[in-house]
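All protein chains but one are shown at their positions in the complex.
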Amino acid sequence: MIITFKQTVTPETQHAFQTKFNQLHKQVFIFGLHMAVVGLDHYSFSDQEAEAIDQIIAETPSFVQASRSFHPEDSVIQLPHSEIGTKTFTIMAGPCSVESEDHIRRMAEVARRGGASILRGGAFKPRTSPYSFQGLGEEGLRYLRKAADENGMDVITEVMDETHVPLVAEYTDVMQIGARNMQNFSLLKAVGKTRIPVALKRGMAASIDDLLNASEYIASGGNTNIILIERGIRTFDHQYTRNTFDVAAVPVLQKLTHYPVIVDPSHAVGCWDLVAPAAYAGTAAGASGMIVEIHDHPEKAMSDGPQALKSDTYLTMTKRVAALRQCMATWED
Amino acid sequence: MIITFKQTVTPETQHAFQTKFNQLHKQVFIFGLHMAVVGLDHYSFSDQEAEAIDQIIAETPSFVQASRSFHPEDSVIQLPHSEIGTKTFTIMAGPCSVESEDHIRRMAEVARRGGASILRGGAFKPRTSPYSFQGLGEEGLRYLRKAADENGMDVITEVMDETHVPLVAEYTDVMQIGARNMQNFSLLKAVGKTRIPVALKRGMAASIDDLLNASEYIASGGNTNIILIERGIRTFDHQYTRNTFDVAAVPVLQKLTHYPVIVDPSHAVGCWDLVAPAAYAGTAAGASGMIVEIHDHPEKAMSDGPQALKSDTYLTMTKRVAALRQCMATWED
Amino acid sequence: MIITFKQTVTPETQHAFQTKFNQLHKQVFIFGLHMAVVGLDHYSFSDQEAEAIDQIIAETPSFVQASRSFHPEDSVIQLPHSEIGTKTFTIMAGPCSVESEDHIRRMAEVARRGGASILRGGAFKPRTSPYSFQGLGEEGLRYLRKAADENGMDVITEVMDETHVPLVAEYTDVMQIGARNMQNFSLLKAVGKTRIPVALKRGMAASIDDLLNASEYIASGGNTNIILIERGIRTFDHQYTRNTFDVAAVPVLQKLTHYPVIVDPSHAVGCWDLVAPAAYAGTAAGASGMIVEIHDHPEKAMSDGPQALKSDTYLTMTKRVAALRQCMATWED
Partner (left out) sequence: MIITFKQTVTPETQHAFQTKFNQLHKQVFIFGLHMAVVGLDHYSFSDQEAEAIDQIIAETPSFVQASRSFHPEDSVIQLPHSEIGTKTFTIMAGPCSVESEDHIRRMAEVARRGGASILRGGAFKPRTSPYSFQGLGEEGLRYLRKAADENGMDVITEVMDETHVPLVAEYTDVMQIGARNMQNFSLLKAVGKTRIPVALKRGMAASIDDLLNASEYIASGGNTNIILIERGIRTFDHQYTRNTFDVAAVPVLQKLTHYPVIVDPSHAVGCWDLVAPAAYAGTAAGASGMIVEIHDHPEKAMSDGPQALKSDTYLTMTKRVAALRQCMATWED
């Protein structure tokens, strides 16, 4: 149930409602005049209580904190050098893996030149095979942070493991949850206890509801600094693209939730020469930003080389994305 | 095998090659200096023959006529009032079904105002249930043609049945093959015997290769006036959208084939308020045009009401699509 | 709406109901005491009318004739040498394509030795590429019929094209509609006008409802001699199997419809050494029969060699299938 109070409600009254529901062993979440009561579909309010209430939505999705019914306005994620969810299109770029101090530094410069305000790079890598390169670990985090700082950028990097959360939190501005861990509920709860923004990637076979329910695991811990990433889903069609880029998920999610939605064209298509058209599509569909992989020598990349963009391609692409966004700037909903 | 002859080759020499391969019971297709020999991977040419040849590609896809190796330049489909496959973005719009003479006329006006040069409307409808409205048949074709003519537009309409091909051909400029008939090989062969342009919709579970092989059924009859339509594929995810719009299929197809590729955002998403973002995505991905459904009273539409755009939404959308295309006009490949 | 009349109802009364609904322009189907009225959810019956009625089911699926609500008992398809839908497990076997008179004769003998009472073989082949072998046409039908007759077997063969229906009907006992034509509605209507049993294969991306709605196209023409075939669906997983064998579709369909359901393990897995386990699975799941491909020299087969069983494997498999069925004979539902 979501209760919307009248503008005139006092904090005391709201608090009284909350106490009452807690006594019924119900979880309560508050956003402005909205109060979500988990697992309660019906309640007989006294006349006095009813007085304070503007509207009641009885049936609410299980991802209640994520829902627009509870939180109608767009959420904006603030970082030292970026904001995500405003009219600004946020670019996150960098290599798939942090490979060396020198390499990530060079990549950071390229990323920044293309307009990226957030540097990406993996230090802990979720690889399909245990015998593949698993990332540089804390050493990688250090290089990544340094390269970002030198370029006035924020950092996004993946955390794969709840025991790593404190370590990764020391170095990053955004913690990324990978597609394979989208329903690793222990990890979601762990990052939900921090207040560090979390970028949650959609799982390969995750429905829209699955993704929003996963976000709710983070939010239920108190961390609503959430960014959702569409990165392609697994379908019957994976001969020419690694995944199927579900570009319509962008407006679908924006209808259902207030969290900013960004796209990951690199993983969605998995092939460098298709990344740019996918990025244009995601931009035009209204995404709040994108995350892309770049590399100076894709053929030598320690992971995901085939989908990495060289500098030239990246810089052309970001220029065009900026042009599209400018074209869209006057559009109103 | 695809043979590319030297610029200096004479028609007689090309003809001699063709005769020779025909004697080996091989089908031969010619496009300019390119000659495709179906089912031949290897051949020992005489020195004299070798003299005429610039390049040989031994392994060719089964969809050889569709392939860029055989036909490197973009194909352009010419219609009285439209051309598809050039820098122009072609809009095909109209109601799902032709419902009445008056209705299609009104819809044609709206379509044209939004910049559409081709009027769509179904007279023979492939409905999931035999008890649903099956279309007005020839009466519908007549109304459709008339409405298009009055507005200086071309016509696209679906042909479901090889026995209907001559009838439909009398009224239409483009014959559409629906997704459910993409591998109705008898129908493909039948339209392949005409020279009327064919718009081939990708099947719900059709891979890219399946689509191109289906196009080859048309081309092998001699009709290479082919337009390919991405209209969404069936995936696990159909709660909020009818299909999954595979926007990356646009650049994938453009890499593989010379036929123009357009998008059908209406069927791809199946829900009117998602059609526009999908259309923007398809435009930005580089499609040569789009086909969309419009209706003045979607709630009363005889088919597919939920995905039909009202005039206002349609006109806003087409204005924005035009703006995106203008923004993209200066981009070079 | 489905009306179930009381046992005491007279034909005249039933007829009066039918006339009445026809006057309302509603299609009416009758099976015993059950009357389906298409597109009618509600009706105010007079007291006298109500007297004749035992039960009314207001909401009915669009595939009303296929439904158990309309036709509770299992349907049985009778052929000269076989019956499908009883306790007997019916085997249909033969080569993918009829290749020559001699070959189909040899294959018929093998098929029969394994217990098959129906000989399969394609004369018109729906091939992905137009340049692949397309079948022997009428010549193939003749050989197929002859081989079946010599072995006391019935014939099943595919019809791809409504114009071929009369020709194919001359030679076959069962007309097969292939997966790619499952929603070729013109073809479905054409076979629906005959009274020859139709084996309808599930499309690669067809939901259970799609399959049943397709069957309704046949039934609405008056032909309810329908057999449904589960032959694998297209999923993300096609590295080791051609399709995903949806074995649970067997009991799902049996719950919803009275038509017999058989399995096609050959197409479901597409790889000869997996056909037998899939056949055992389909048998144990309760299918009424199976259709399998056999070939004496799979490596030389003109189509689908990789999934064809050699005689030995086929004979071992059918022996085991018979043992499983015997084990299951005492099970009651």
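Lettered A, B and C in written order, each chain numbered from 1.
Operating definition for what follows: a contact is a pair of C-beta atoms (placed from the backbone, for glycine too) under 8 Å apart; a residue touches a chain by one contact, two chains touch by 3 or more.
Predicted model only: the values in this text are computed from it and were never measured.
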{"item": "Of C:Lys20, C:Arg68 or C:Arg320, the one touching the omitted chain in the full complex", "value": "C:Arg320"}
{"item": "Which residue of A:Asn184, A:Ser266 or A:Ser288 touches the chain not shown here", "value": "A:Asn184"}
{"item": "Selected residue (touches chain absent from view) among A:Gln7, A:Ser129, A:Gln239 or A:Thr330", "value": "A:Ser129"}
{"item": "Residue of A:Thr8, A:Gln55, A:Gln78 or A:Thr163 touching the missing chain in the full complex", "value": "A:Thr163"}
{"item": "Absent-chain contact - pick from C:Phe89, C:Phe185, C:Phe236 or C:Tyr314", "value": "C:Phe236"}
{"item": "Chain A residues touching the omitted chain (full complex)", "value": "27, 38-39, 62-63, 126-132, 160-164, 180-181, 183-187, 189, 203-205, 209-210, 213, 216-217, 220, 233-234"}
{"item": "For chain C, the residues touching the chain missing from this view", "value": "205, 207-209, 233, 235-237, 239-241, 244-252, 255-256, 268-269, 273-274, 277-278, 280-286, 320, 323-324, 326-328, 331"}
{"item": "Touch list for chain B against the chain that is not drawn", "value": "205, 234-236, 238"}
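Everything below uses one rule, namely that only the chains that are shown with their structure count from here on.
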{"item": "Same-site or different-site touching of chain A by its copy chain B, using the half cut", "value": "same"}
{"item": "Chain nearest the global centroid, as defined over all protein CA atoms shown", "value": "B"}
{"item": "Cα-centroid distance, chain B relative to chain C, in whole angstrom", "value": "33"}
{"item": "Distance between the centres, which are taken as Cα means, of chain C and chain A, whole angstrom", "value": "48"}
{"item": "Inter-centroid spacing, chain B versus chain A (mean Cα positions, whole Å)", "value": "37"}
{"item": "In chain A, residues with contacts to at least two other chains", "value": "205, 235-236"}
